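With one protein chain withheld, the remaining protein chains of the complex are depicted in position.
Chain naming follows the written order as A, B and C, and within any one chain the residues start at number 1.
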Amino acid sequence: MSQKKVSFENDYNTGCHPRLLEALEKTNALFTTGYGHDELCEEARNLIRKACLAPEAMVQFVMGGTQANIIACVAGLKPWQGVLSAKTGHINVHETGAIEAAGHKILITPSNDGIIDPDAIDQLCRAHYEDPSVEHTVQPGMIYVSLTSEMGTIFSLDTLKAFRRAANNWNLYLYVDGARLASALTSSVATITLPDLAKYTDMFTIGGTKCGALFGEAIVVTNSDLKNTFRYIIKQRGAMLAKGRLLGVQFCELFRDDLYFEIGRHENSMALMLADHFKERGYHLYMPPVSNQIFVIFDEEDEKIFKERAIFERWAVLSDQTRVCRFVTSYATTPEMVSACFSGT
Amino acid sequence: MSQKKVSFENDYNTGCHPRLLEALEKTNALFTTGYGHDELCEEARNLIRKACLAPEAMVQFVMGGTQANIIACVAGLKPWQGVLSAKTGHINVHETGAIEAAGHKILITPSNDGIIDPDAIDQLCRAHYEDPSVEHTVQPGMIYVSLTSEMGTIFSLDTLKAFRRAANNWNLYLYVDGARLASALTSSVATITLPDLAKYTDMFTIGGTKCGALFGEAIVVTNSDLKNTFRYIIKQRGAMLAKGRLLGVQFCELFRDDLYFEIGRHENSMALMLADHFKERGYHLYMPPVSNQIFVIFDEEDEKIFKERAIFERWAVLSDQTRVCRFVTSYATTPEMVSACFSGT
Amino acid sequence: MSQKKVSFENDYNTGCHPRLLEALEKTNALFTTGYGHDELCEEARNLIRKACLAPEAMVQFVMGGTQANIIACVAGLKPWQGVLSAKTGHINVHETGAIEAAGHKILITPSNDGIIDPDAIDQLCRAHYEDPSVEHTVQPGMIYVSLTSEMGTIFSLDTLKAFRRAANNWNLYLYVDGARLASALTSSVATITLPDLAKYTDMFTIGGTKCGALFGEAIVVTNSDLKNTFRYIIKQRGAMLAKGRLLGVQFCELFRDDLYFEIGRHENSMALMLADHFKERGYHLYMPPVSNQIFVIFDEEDEKIFKERAIFERWAVLSDQTRVCRFVTSYATTPEMVSACFSGT
Partner (left out) sequence: MSQKKVSFENDYNTGCHPRLLEALEKTNALFTTGYGHDELCEEARNLIRKACLAPEAMVQFVMGGTQANIIACVAGLKPWQGVLSAKTGHINVHETGAIEAAGHKILITPSNDGIIDPDAIDQLCRAHYEDPSVEHTVQPGMIYVSLTSEMGTIFSLDTLKAFRRAANNWNLYLYVDGARLASALTSSVATITLPDLAKYTDMFTIGGTKCGALFGEAIVVTNSDLKNTFRYIIKQRGAMLAKGRLLGVQFCELFRDDLYFEIGRHENSMALMLADHFKERGYHLYMPPVSNQIFVIFDEEDEKIFKERAIFERWAVLSDQTRVCRFVTSYATTPEMVSACFSGT
């Protein structure tokens, strides 16, 4: 009988963390009002505000990351504005043109390892405003950065502050896509905290899907110019869950006693264990292993061997013989799974 | 201590049917691939195809009804086309302009009790094509009808066939929004079946949210011209759930042994019980009680009295003294709740 | 040999007023910069500001009325907002869904003879904000009224002030589509002037196409919140003419010595002459003859007879035997053409 493979395909390949499942069971029979107006959502919103040290923040829940990104762009951009993003930004490569479908150009901005270079923002904006045909080109309106980035990298508090300065200089909103925020905030090299994000950005998301929830992203909006617009947009874009309390229940559980951070640390430690195994065996990593995504360089033969034991994605083909393969850990990853990936090596 | 009120506010005020919850628990720890490519979704798709006697149908799952309606319009309409709808149609009144945000005009078509008059489709289309300035007006592209309608009414198989004929005559797609399809198909006056919908429409939805699921709508597409487009659109519109298997698990349970219809029947019987109680007490119904929504005519005093015992929505104000109030039943409604609504009367 | 018919088909069935043609010839060989940055456009802008007694107004030129309406809606509406319009409003019936294609719902507002009832604005807005599901419905964002209306009617200064009050009450922009403004301002029953429009609206257009220009609408924006956005939008929507000075040349000529008003008066007097001829012969007018559009009630035989002598549009079919036909006058209409329409009667 064929051995079952261990899965490092992504961080959304199981259901939810047992504590969240239990909370969903406990509250299942309750009658509440819909669309997030219930007390469970309100409690979750309060827990998040508290964790962000941002009592005035508006918190809204949506089901997925693409939804959150669409809504942030609709809220933050005027029809003739575009959003600055790294070429590898999720909005640029993996959302089937969702931002363009909402009417906005993505203004590709030079980046390193998936993270926009703050100086490049200045250059791009200066070039726009110095162009005598300024109105023939798309006006920069918002900075999009993901934390962790799509390359598994993270940026520092200094970089966050540099983004803020650039945003202030050029009248841009700063939006952080935190689909994998738990992993970023608990990275061994992290210097950014939730309160930092609340302080330096205009809006950011706290991803639940990739941190133990069935689904769900919390959008935290601290810029008061943006607060009143969200619920109309959420409904218009099909992102307002009828049984909204399901989002409240899950985020309550994630933020009641720091389970969110506990899961992030677990994901990172499993990823580091994977990275160590690879390095011990002489493999090179394409990116530093600082979060829950590990990018390993394989040749054709390596890839084939590991495919027998594990499920993972081929991320890129560098040359005929050289591939970058991605291994992702989640709340459900165990040390045994990591070991199974190397059994017999 | 104040007695807790019973809720007839809507059919999405609890979690999910216990059998669905159990299925979610059982499958929680499984590792599967994402975005609906898993075996659980495939099984659910097969069960639905079977129930529809439509082995060739494409079935896709999304999270909510507004999402489904946006996606159907994006799939079925060309940029210069509009969708025919009753004035009371959900897409016209309660989706914050989602269809217009996707670029399409809603062409209001005369209707009775929430259901488009099939003859009015012919008139509207003839007027369009006979207009010498035809290209100055929006081309009719698709018929939108909801079953049950937003007024709780249902249409007959003859009417469905009339919609089909009109669609054929004028080169329109026919789309049925089945957010409350379970209640419609199991109504005591129902003449339409799932296979009829598969046969006579181009696409329709099978609503899960209002029939015992945590969330989820199945989109059934039988017109082969439309099949290849859906997954791109679903992703672009933020409606592709990362942990897609959650939709598979729930729809498997709903369709494995007709639980879907059982819940529909239960909803309808609870609604009829409510209607009978009202009628016994001399209240008039605004619409015939054929599905899980009951519309009662109250004066100011009536409304106040019932508000003490139950949660429900004021649907319309007919005059200073006359209101239409809506009571909705769900899988979780019990005879005791119905009785509690009339205790002491 | 068959006599050539006289045309009352519309007010854009010839080239341009001889004085405009002459001005185009005179300036044809000049070298100027493009896109409306030239001195001819600047002069035209100044003449319009002066005529409006609005030295601070921003004036931009576009080629056509649908362009102007799209741009006004993109400038004035947020993505979740709609524009209030009479059912007969040009944006609702004759622009192929241009406003919806820009993402916005048209909120049909009760009207009389093509003119929104100001009280109905209050009712529509109150209903929106009192709805507990407010965010499920489209937020009112702007009032669209045309002057003259699509029915050839005009509204008074008191009504304009009532629109302004409603706009202030509900935080709406007020936009007047002046495609036929010359005819409205010079109507025998006119009480509104250009300075009134500048004072009471947020933006309005001064139509050139239907008042002797080859093409061209001037958009006058007095609300300073809106001024900075226009040129980006104009370019994005394909409405920025490369040889922009053509618009400047024409509007200079129209406003240098009140030719605009002279043409308006001529159009109206020709229309009134037509109306008098019809009335003398016992025909009934469907709308009062106050501008350059005359709506006559014909039976089948009447229509046939007049079709032999003149080109005009059938506007509506009231019953099998009763039609409303539209006769439109322009700068090029002469008393001889009017007479020719009735020769032999």
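FYI, contacts are C-beta pairs under 8 Å (C-beta built on N, C-alpha and C of every residue); 3 or more make two chains touch, one makes a residue touch a chain.
All values derive from a computational prediction rather than experimental measurement.
Visitor: Mind giving the shown chains that are in contact with the missing chain?
Guide: Result: the unshown chain touches A, B, C.
Visitor: Can you say which of C:98, C:221, C:325 or C:341 touches the chain missing from this structure?
Guide: C:98
Visitor: Of the residues A:5, A:49, A:104 or A:210, I need the one that contacts the missing chain.
Guide: Reading the full complex, the residue touching the unseen chain is A:104.
Visitor: Looking at the full complex, which residue from C:16, C:44 or C:273 touches the chain that isn't shown here?
Guide: The missing chain is touched by C:16.
Visitor: List every residue of chain B that touches the chain not included in the displayed model.
Guide: Counting only chain B, the missing chain is touched by 74, 78-80, 103, 133, 135-136, 139, 229, 231-236, 240.
Visitor: Tell me which stretches of chain C touch the chain missing from the display.
Guide: With respect to the unshown chain, the touching residues of chain C are 7, 9-10, 12-16, 18, 21, 24-25, 27-34, 63-67, 69-70, 95-98, 101, 209-210, 214-215, 232, 235-243, 246, 311, 332.
Visitor: Can you list, in ascending order, the chain A residues touching the missing chain?
Guide: 79-80, 82, 93-97, 100-101, 103-106, 133, 135-138, 313
Note that only the chains that are shown with their structure count from here on.
Visitor: Where the CA atoms of chain B average out and where those of chain C average out, how many Å apart are those spots?
Guide: 42
Visitor: Residues of chain B that touch two or more other chains: which are they?
Guide: Each of 95-97, 101 in chain B touches at least two other chains.
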